[in-house]
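The complex is shown incomplete by one protein chain, all other protein chains being positioned as in the whole.
Up next is chain A:
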Amino acid sequence: MPMAAADIVAMIEAALPGAVVEMRDLAGDNDHWAARVTAPQFAGLTRVKQHKLVYDALGGRMGGELHALQLTTAVPN
């Protein structure tokens, strides 16, 4: 069962207050997403740790239910 974009955004925003999440439907099938997450919590972290924060926010769904989420992370200017 794919996850709806709104659910993905809500989970990330809940775990990372102040985060800005932009979603893009890559294949038009509501299942292959690209997410760009900009969050103050990423400051000073390596990319691996930034992505890990987002994966943690998704509570173990990444790699399972969410098999196709392309992720980009950034620190706000």
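Note that in this section a contact is a pair of C-beta atoms (placed from the backbone, for glycine too) under 8 Å apart; a residue touches a chain by one contact, two chains touch by 3 or more; residues count from 1.
In this section, contacts and distances are computed from a predicted model.
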Should one name the undisplayed chain from "Na+/H+ antiporter subunit E", "Glutaredoxin", "Phosphate-binding protein" or "ABC transporter permease" using UniProt, the answer is "Glutaredoxin"
Residue in contact with the excluded chain [from A:A5, A:M23 or A:M62]
A:M62
Across the whole complex, list the residues on chain A that are touched by the chain not included here.
47-48, 51-52, 55, 60, 62-64, 67-68, 70-72
